[in-house]
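One chain of protein is taken out of this complex; the other chains stay put.
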Amino acid sequence: MGKFCKDPKVVTADDFFFSGLQVSGNTANRLGSNVTLVNVDKLPGLNTLGISLARVDFAPYGLNPPHTHPRGSEIIMVAEGTLYVGFVTSNTDNRFFTKVLIRETSLCSQLVSFTSSLMWERPMQSPLQVFSSQNPGVITIANAVFGSNPPINSDVLTKAFQVDKNVVNYLQKQF
Amino acid sequence: MGKFCKDPKVVTADDFFFSGLQVSGNTANRLGSNVTLVNVDKLPGLNTLGISLARVDFAPYGLNPPHTHPRGSEIIMVAEGTLYVGFVTSNTDNRFFTKVLIRETSLCSQLVSFTSSLMWERPMQSPLQVFSSQNPGVITIANAVFGSNPPINSDVLTKAFQVDKNVVNYLQKQF
Amino acid sequence: MGKFCKDPKVVTADDFFFSGLQVSGNTANRLGSNVTLVNVDKLPGLNTLGISLARVDFAPYGLNPPHTHPRGSEIIMVAEGTLYVGFVTSNTDNRFFTKVLIRETSLCSQLVSFTSSLMWERPMQSPLQVFSSQNPGVITIANAVFGSNPPINSDVLTKAFQVDKNVVNYLQKQF
Amino acid sequence: MGKFCKDPKVVTADDFFFSGLQVSGNTANRLGSNVTLVNVDKLPGLNTLGISLARVDFAPYGLNPPHTHPRGSEIIMVAEGTLYVGFVTSNTDNRFFTKVLIRETSLCSQLVSFTSSLMWERPMQSPLQVFSSQNPGVITIANAVFGSNPPINSDVLTKAFQVDKNVVNYLQKQF
Amino acid sequence: MGKFCKDPKVVTADDFFFSGLQVSGNTANRLGSNVTLVNVDKLPGLNTLGISLARVDFAPYGLNPPHTHPRGSEIIMVAEGTLYVGFVTSNTDNRFFTKVLIRETSLCSQLVSFTSSLMWERPMQSPLQVFSSQNPGVITIANAVFGSNPPINSDVLTKAFQVDKNVVNYLQKQF
Partner (left out) sequence: MGKFCKDPKVVTADDFFFSGLQVSGNTANRLGSNVTLVNVDKLPGLNTLGISLARVDFAPYGLNPPHTHPRGSEIIMVAEGTLYVGFVTSNTDNRFFTKVLIRETSLCSQLVSFTSSLMWERPMQSPLQVFSSQNPGVITIANAVFGSNPPINSDVLTKAFQVDKNVVNYLQKQF
């Protein structure tokens, strides 16, 4: 899981620097959102530091869909606009927590997720996510469940979601 | 997350013993499956050991639906019958791996999941799951997404699953 | 201690699958027992998961002799027959805990060891051991003490075990 | 070092929410800077998540003086203005790395520190710091060396800094 | 396993100080050795530091008998005299490594053990042991195997050590 440490003698300040976060992500897609992740693959100086971050851009009514991070916790901050965020706790409660985050001045309100909870956001504009991992990973529920390659057997999904098989077939066709 | 350690002077052999795994779980439910979890709450001697396990019973055509374990890895073994297991890797590949596990003699074939991958099983009879955590947690996708309390806004789910809002309303009604 | 992670693009379902556990180990040896260990060397998908397992077969009156696992905790389950298990706590109490585990139906009773305690088992038939490590290691006391290569100086053992040197010489000859 | 986890049944969304980051810190002090730290003491939901953050405000020519974080790594982002940041590596190289970070649009350039390196910043306006710890701690060098209570013996500092004792006395008087 | 941290406001220098190591341990016992352990129970400031140490005194021909530390690694240094040290690696090699350590001037030669290996020492005079744990624990093999309370069934030991039951009975009587 780790990466080799660069020889300290050939390290430069640029190994600890990343400038791509000022670029807006392209939100002209079906979800109206775009994640620019800065993990250890893009910023070598993060190696062994246990931390990384991401910029998320949103079109109006865009969505960063329900997902979990299998290897990290997350903090969310709004940099512009208003952010509607939520997460659901694990079994057997499945409690649903939400909050509206408003950028007030130059910095922001925030909401902190449970470790690897199911979470999603529907903000107006760019929030910032910070992770307790140099490579947090992400499982987007809808894509993993209905858009895997090859597809999951529709009988499995029919039973899991308690629906008619036509509904599952219809859902699988969207991905 | 941890528990207090019991005073070593008052510990007995029963603190390290659990006998409930021989009891079949009741599978007369909508999923046709039942999980009997033995974590640190049920077996005090597991405290700090980083390990726990579960028995899963299945009715014919039962299903342990797609889920993730936010705090642990998992190994699955078949104790009786045949087990169809699968898991999907994280973004952006969403690769789908499956295997049919057959109980051959007294012990079994097995399949090991990725850390916190989305996974599910459709076995004929009781498999055994082992976890790398004294309290692994579980997020059942369908319940967390469509059955949370209170429900997630249907606009969010409509966009995430790329479907008509009636489909989302229909899905939410199943839970 | 770790292994390199395989390139995710060339991973297949077989990297997470192991089928050898259905084969009985050969117990026609002086201890009347046989351990089939499934660690990360045999099942590559266990890498970084912090978990592994073993099947132990026994002849009648066989024994898995006193040992410790230097890098992992252990849970034991009986798959067939009856298992007499015990462990001794560390200094200065040296308390001795035992339990008889009986396979009742398809699954089993269990006993959980302290981290790296001295432990042993005398079961009738195949128990299953699960470890909180992908490579738990094992130190079999009798072999390490009396059967090392080269042998430990008999003066050291004479004093440690508080016996006549002839007894130590006799013990060393058994290995 | 840890905190007790709150009973999950009485947790509310506010346990995961903090709104004070939009308030500018008062920079009318001798350093012209102000740190607003949001650690687990202020945001209970951070408990066990291994992450926290801070807002730093600066007066023109203000300074967040040389310091180390004994229990965490750090990422810095500029939210407004321009930030001059630097850090020195450990013995025996003592290499000095610097970078000027410019806020370009809504988000920012960034620089990542070594684990617990000596570091400092001289920005124009509010940068944001993120830590790989729920309670990273901070040792401000000048205060710890010359402003401790009681003061360090001036002979020790005279030798450490290789200066006349009057210089040390003069430095100690500033704190 | 952890201890509560003392309130930082009431901590004093004495919480970080221990002066008992200058006292020789009483070696007038059957092993001719004495261990003075300084762990977190005796030196509160060690809490969370992951380190502890011990002084071992020896009578001529004394012995610190074969043992393992279930929760820590160890370094050994000779402070006076000459030390004969050894350790055996885990299965299946059971390789035996030894070294004679000689105190040369004010400090010493040293030997480092494997994590939780079986190890022992036969020094002339006081060596110093350092552990990578605030509470390393110790399992003295002979005592745990032949001197537990209640005793281990002699059939188990007869088979493990491959000897006549009279030899086991004789060994158990020594403890």
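The first chain written gets the first letter, and so on, giving A, B, C, D and E; residue counts start at 1 in each chain.
Convention: contacts are C-beta pairs under 8 Å (C-beta built on N, C-alpha and C of every residue); 3 or more make two chains touch, one makes a residue touch a chain.
Bear in mind that the values here come from a model prediction, so they are computed numbers and not experimental data.
Touch with the chain that is not drawn comes from one residue among A:24, A:48 or A:158, which is A:48. On the side of chain D, the interface with the absent chain consists of residues 30-32, 61, 63, 65-66, 68, 70-71, 86, 88, 90-91, 93-96, 114-118, 120, 122, 137-152, 155-157, 159-163, 167, 170-171, 174-175, using the contact rule stated above.
Contacts to the hidden chain, counted on chain E, fall at residues 8, 12-13, 16-19, 21-24, 38, 43, 45-46, 48-51, 53, 55, 73-75, 77, 79-80, 89, 93, 97-99, 103-115, 125-126, 128, 130-132.
The definition used in the following text is that only the chains that are shown with their structure count from here on.
Listed by label, the chains that touch chain A and also chain C are B. Taking each chain's centre as the mean of its C-alpha atoms, the one that lies farthest from the centre of chain A is E.
Centroid to centroid, with C-alpha atoms defining each point, chain C and chain E lie 23 Å apart. Averaged Cα coordinates give chain B a centre that lies 42 Å from the centre of chain D. If you average the Cα atoms of chain C and of chain D, the two centres end up 49 Å apart.
Taken residue by residue, chain B touches two or more other chains at 2, 48, 93, 114-115, whereas all remaining positions touch fewer.
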